[in-house]
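Have a look at this one before I ask anything.
Omission of a single protein chain aside, the complex is shown with its protein chains in their original locations.
Entry: chain A
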Amino acid sequence: MSGTAADNPGGKRDDEWSQCLELIGRARDRAAFARLFTHFAPLVKAFALGGSPLAASHSEELVQEVMIKVWQKASAFDARKASASTWIYTIARNCRTDLYRRLQKFDTPISADDIWPDMDTGDLFAAVQSNRDASRVRGLLGELPHEQAQILAKVYMEGKSHSEVAEELDLPLGTVKSRVRLAMNKLQLMVEK
């Protein structure tokens, strides 16, 4: 079982990006990098603009930083462990977090890479399971009711806490928490076995 294409029904496109990353990692292929840039840079920019206003005002700086990290770290990419967009998303999340703390002159010995170390398992069975989880989540995401998807987008794309989301949407905190829990159930996430 290869874990990626076979288990990932909508994964044809993601396969293309995985191949780009492998080409960049193995052969420093600039044409592959340009293709990846064309697709992902506008997403990273959208992600930067979604963050705090402070970080949003540096959105293209963030795009540059993320894309350069993608180039530098491409040889560490392993398609069996994560899809290309998961891999790029985590780089963008880490860079946005560090950029925000840097702009705030946050004096800390801890970086985003310390908070989110590589938690991929070396166990191939678990990696395959992990990839199944990932493609299922993607498939189910489109079926979430708007009121749940909206909250997840605010937490993940805008980096807001549940309390901040509650305040912004003028909802009780308990409602936000229960909508997130409903979404987790719908996406079949974190369900105790």
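Before moving on, here are some points about what is shown:
In the analysis below, contacts are C-beta pairs under 8 Å (C-beta built on N, C-alpha and C of every residue); 3 or more make two chains touch, one makes a residue touch a chain; residues count from 1.
Keep in mind that, in the parts below, contacts and distances are computed from a predicted model.
The chain not displayed here is annotated in its UniProt record as "Transcriptional regulator", chosen from "Transcriptional regulator", "Putrescine transport system permease protein PotH", "mRNA 3-end processing factor" or "Amino acid ABC transporter ATP-binding protein". Mapped onto chain A, the footprint of the missing chain covers residues 30, 33-34, 37-38, 41-43, 45-47, 49-50, 59-60, 63-64, 67-69, 71-72, 83, 85-86, 88-90, 92-94, 96-97, 101, 106-117, 119-121, 126, 130, 133-134, 137-138, 141, 152-153, 155-157, 159-162, 164, 177, 180-181, 184, 187, 189-190.
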